[in-house]
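Missing here is one protein chain; the remaining ones are kept as they sit in the complex.
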Amino acid sequence: MTSSTLGTPPSGWVNRHVLGFGRHSLAVAQMEIAKIGREPTELLTRAIQPALWLIVFGQVFTRTRAIPTGTMRYLDYLAPGVLAQSVLFSAIFYGLAVIWERDLGVVHKLLVSPASRSSLVFGKAISAGLRALAQAVIILALAAVLGVRLRTDVMSLMGVALVVVLGGALFSTFSFVIACLVKTRERFMGVGQVLTMPLFFASNAIYPLSMMPPWLRTISALNPLTYLVNALRALMIEGGEGTAGLGTDLLVLLAVFLVLVGIAANLYEGIVR
Amino acid sequence: MSEFELPVRPAVLTQALTRRFGELVAVDRLDLEIASGIIFGLLGPNGAGKSTTVKMLTTLLPPSSGRATVAGHDVVREPAAVRRQIGYVPQLISADGALSGYENLLLSAKLYDVPRKEQAARIDDALQFMGLTDAARAMVRTYSGGMVRRLEVAQALLHRPAVLFLDEPTIGLDPMARHAVWERLRESRTRYAMTVLITTHDMDEAEQLCDRLAIMNGGRLAATGTVAELKQRVGPSATLDDVFAHFAVGVITEGGSYRDVVNTRNTAERLG
Amino acid sequence: MRQCATTITNRVTPTDLLLLVAMAAAAGLIGSVTVMRRMALASDAVSHVALPGVAIAILLHVNPVLGGLAALFLGSLLIWALEHKTRLPTEAVIGVVFSAALAIGSMLASGEELFAALFGGAHAAGRIELLFGLAASAVVIAYVMRARSRLVIALVSPELASASGIDVSQTNLVFLLMFALTVGLGLRFLGVLLMGSLIIIPAVTATFLAHNLRTLQTASVALAITSTLAGALLAPRLHVEQGPLIIVVAASLFVVALVTRSVTRSARSGNIPGGGRELR
Partner (left out) sequence: MTAPEGSPSPALEVEHLSVAFGATRVLDDLSFRVAAGTSLAIIGPSGAGKTVLFRALIGVVPSTGTIRFAAGTRIGYVPQKLDLQRDLPLTGLDFLNARADVSGVPSTDVTRVLNLVALDSRFAAQPLGTLSGGQFQRLLVAFALMGHPTLLLFDEPTAGIDEPGKEGIYALFSRLQAEEGLTVLIISHELSLVYRYADTVLCLSRWRTFLGPPLDILTPEHLQEAYGAPVRYHHHESRDTD
């Protein structure tokens, strides 16, 4: 029995704070990922929803050409939107798990550990991002089957994966913040449900901004989902491009994500009081 | 191990520790000194302020006033240092049911920076000690109540804390499981030379497990001492029930919020 | 390419206002029960089911509200059956039901019709529509008042409700149907998405303010009516759409209540004792 490690923090500032943050985030993420692998049916049932959109909505509108998407085929236009939608939907109810963990007592245990709050939030966000990625694989496969003109080079695929993870992390942290604010499952369901659909419809996921009434255009410019859709469109589709440029999209997503992590880390402690 | 001097300071020291919730004073100028190496029981009716005290000592809740040190570190000024020195088993279930026992332990080991080389050995050791080796790969949600509690204690011990906090550790367990948990606790105390603080409202638990007791009542300390001392103070043939009744007089006989009951029942149901 | 020109009427007629107030009262009342009943998800799914109905009605040149209502009733029956008769994971099923409904609905309607069905639009109500709206509001309000006791016991404990002689399954079905009727009421003004919000948001806000059933319902109704009136009256002045503005007002009230609560709590250095949270 060595007592040498009793309560001694890892030595060195960098080791303690920077690497510690990484280690702790990773530990949390790893456990969350272990859980995803155990519920493959959930991944599949959640993939039904986007599949319906792609097949029903996409196919018909591609034929009728009722939505003006310029040179792009509508199905190609829609696929990134549907992918973004599935990222949003799989992440937005993440807060329920946070409330559930509080009701059980798991949160108490995490909060008394030496891991920083931000590393806990970050780890959970990354795992939510990877959960979204698992779903993205299913949707991309489906899109390929439906004949969407996907880019298949490694760089693009990696870019898509990165953006999907970032998007999942962003919306799950958003959900985390809401959970810390409303604190009960019932209110969370109410608020979460009320947010999801408007976020989806007030974005350029299924129709271009030019088609929207002006007030809706304003809202969609403030909607992070729009930037997620833009980035995916640029990375995923042959000849696809966003409206604001890939760099801007990524910067906006990253900035919003980091701000949300900061807010969530600050609110996290309050959930057990 | 010469650089490692044995602490003569108390494991837990509070001075006028106070916590208010609005008008309500949950913990009222608490002065508590817990010597190193003992099992200390915080006894009292629901609403006496036991859990609030533990939450302050474990840095989950900032005190309204007063101060507290745990293993020599101030809970307000050095929360990070305190967190490294303590283990905590909350009243609610803190093991993750969707993970296996092994994974739960691994998560704790990583969050507490147990050196990577030692992780596997310590986890195996903990599993064996708690009698969970066979169940290590099973999902925790399939565990019995007693197994869950033993796993949680094992998690809290992995980083060899100086002070272990347990909030109502055997609530909702049937008698057999309780005895097993008590036995493990007594053994781990000797094995790791640590201080244990438990809260309970159960006389049996206080009597069988604790070296010293503090009876809390309405947020204040009503009495402290060994079980024998406390009995003697009340009367020649007093039982611990009598001691409790004597020092908890005038308590609102129905303390404990609705939430406590729901929590306890949920805990009991999940463990049970 | 068709630019979606949204018509913004200059004035709100008194009949519209009357109808809006009745609708808001019904929404607030049904919402107050919904947020207590953990049925937010199921109920919201119901509201999305309206979309294909609206779309089909537009295609067939029937009054879209009628189509929406028909779809709503079918949808609530479907969800009720799924919840009570099958062992499928309800959330997954509901997710599929409503996304299918949205996909099919969005597909059938097009352009501005789609936006109108989703987000509503200001328009002058005809006499029949007015009568129908007022009658339906009255039905919903009367129902909540009468069934309140049953709903309250069933939400505290279905088991106790059964032991008290309440048919929980039937209570749930009638409640969902009434919810559907309420959504149908708001289809014209707020559309599918926003009507769901008008039912849920004021009620959630009310839970921050109320400590008993009567105040909860009063606050919920008052908040719903305030948001609706403010939205309807301000929209022409601010030159924005009426439906979204109503929801923006409701959401602002929600944020104000949330912030006020957090501020008062931290000012008192902690929670209200026994505010339902674990304290000790």
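In order of appearance the chains are A, B and C, and numbering begins at 1 in each one.
Heads up, the rule we're going with is that contacts are C-beta pairs under 8 Å (C-beta built on N, C-alpha and C of every residue); 3 or more make two chains touch, one makes a residue touch a chain.
Fair warning: this is a prediction, and the values are worked out from it, not measured in the lab.
Visitor: Which residue among A:R73, A:K183 or A:R233 touches the omitted chain?
Guide: Going through A:R73, A:K183 or A:R233 one by one, A:K183 is the residue touching the chain not shown.
Visitor: Touch as defined at the start, partner being the missing chain; which of C:V156, C:L238 or C:V259 qualifies?
Guide: C:V156
Visitor: Just name the one of B:G47, B:P63 or B:G219 that touches the chain not displayed here.
Guide: Here the residue in touch with the unshown chain is B:G47.
Visitor: If you put the missing chain back, which residues of subunit C would it touch?
Guide: That gives, for subunit C, the contact residues 36, 38, 148-150, 152-153, 156-157, 159-160, 162-166, 206-207, 210-216, 273-277.
Visitor: Contact with the hidden chain only, please: which subunit B residues?
Guide: On the subunit B side, contact with the omitted chain comes from 44-47, 145, 171-172, 174-176, 179, 201, 203-204, 237, 239, 241, 244-245, 248, 251-266, 268-269, 272.
Quick note on the criterion: only the chains that are shown with their structure count from here on.
Visitor: Of the other chains, whose C-alpha centre is the longest way from the centre of subunit B?
Guide: Checked the centroid distances; the maximum from subunit B is C.
Visitor: Whose Cα centre is nearest the centre of all Cα atoms in view?
Guide: If we average C-alpha coordinates per chain, A lands closest to the whole-structure average.
Visitor: Nearest whole angstrom, what separates the Cα centre of subunit B from the Cα centre of subunit C?
Guide: 47
Visitor: When the centre of a chain is set as the mean of its C-alpha atoms, what distance in Å lies between subunit A and subunit B?
Guide: Taking the average C-alpha coordinate of subunit A and of subunit B, the gap between them is 38 Å.
Visitor: Which residues does subunit C have that touch at least 2 chains other than itself?
Guide: 270-271, 277
Visitor: Provide the list of subunit B residues touching at least two other chains, using ranges where the numbers run on.
Guide: none
Visitor: Going by the contact rule at the top, pick out the subunit A residues touching subunit B in the complex.
Guide: Interface residues on the subunit A side: 1-10, 20, 23-24, 26-28, 31, 34-35, 38, 103-106, 108-115, 269, 272-273.
Visitor: Give the list of subunit B residues in touch with subunit A in this complex.
Guide: Touch residues, subunit B against subunit A: 1, 4, 55, 58-61, 71, 80-81, 83-86, 88, 90-99, 103, 106-108, 110-115, 118, 152, 155, 159-162, 192, 266, 270.
Visitor: Report the residues of subunit A in contact with subunit C in the complex, numbered from low to high.
Guide: Subunit A reaches subunit C through residues 42, 45-46, 48-49, 52-53, 56-57, 60-61, 66-68, 89, 181-183, 185-187, 189-191, 193-194, 197-198, 201, 206, 210-216, 219, 273.
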